[in-house]
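If you scroll down you'll find the structure; I have some questions about it.
== chain A ==
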Amino acid sequence: MKALTANRLIDGEVVFWRAGQWIEQFPQAQFFADDDAAAEAALETGKAQPTIVVDAYLIDVVEAPGGYAPVSYRERLRALGPTNEPTHGKQAAGGAGVEAILAATGAARSTGRVDLIRRK
Partner candidate 1 sequence: MPTFIRLIEGRYETAEDVFTDVADEDGLPDGAVILSLTRFQTEGDALIGAGRSVGVRVTADEAVEDLAYDLPRLALVALVFPKYRDGRAYSSAALLRERLGYGGEVRAVGDVLREQAGFMVRCGIDAFVPADGSSPEAWAAAAGRFRHVYQRAVDARAPAYEERR
Partner candidate 2 sequence: MYRYDAIDREFLADRADEFRGQVARRLAGELTEDQFKPLRLMNGLYLQLHAYMLRVAVPYGSMDSRQLRRMAHIARTWDKGYGHFTTRQNLQFHWIKLGDAPDILDALADVDLHAIQTSGNCIRNVTADPYAGATAEEIDDPRIWSEVIRQWSTLHPEFSFLPRKFKFAVTASAKDRTAARVHDIGLVLRRARDGALGFEVIVGGGQGRTPYVGPTIREHLPVGALLGYLQAILRVYNRHGRRDNIYKARIKILVAALGAEEFARQVEEEWAKIDTAAADLPDTELARIRGAFAPLNFETLPARSETFEAAKRASPALARFARNNVKPHKKPGYAIVEISLKAPGATPGDASAEQMEVIADLAERFGLDDIRVTHEQNLVLPHVKLDDLPVVHAALAAAELATPNINLISDIIACPGLDYCALANARAIPIAQDIARRFEDADRAEMIGELKIKISGCINACGHHHVGNIGILGVDKKGEEFYQISLGGSGQEDATLAKILGPAMPADQVPEAVDALVETYLAARQGEERFLDTFRRLGMAPFKEAVYADVH
């Protein structure tokens, strides 16, 4: 599965795509099947919003105990917040979705950008 992410221009907040909107919490993000053309379409829409978000890109997502998690460690940190300050960032909200990311194991790729090679 995939999700679309970016940083919001005005405040740098990590945001995720959900049905035409940018939202702040990964667990509520829209998850696209790997072969779903809607993912690329959402990416194009996101890239066409330069005054709203910076650097939209797709990430790989896997099932995790009780929910979903980004594949890569870096993207998990973006979805949670820094590990040295557990009360800072999105993880502070707690809940099952956050627990699922925390419980996810087996990172598989350094950046989680599904199209990393093409981007470079």
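On the choice of candidates, all candidates are chains of the complex that A comes from, given by their letters.
Here is the rule we use: contacts are C-beta pairs under 8 Å (C-beta built on N, C-alpha and C of every residue); 3 or more make two chains touch, one makes a residue touch a chain; residues count from 1.
Keep in mind the model is a prediction, meaning the values are calculated, not measured.
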Selected partner (touches chain A in the complex), from 1 or 2: 2
For the chain A and candidate 2 complex, residues of the former touching the latter: 7, 9-14, 50-51, 54-55, 71-74, 77-78, 81-85, 88-89, 107-110
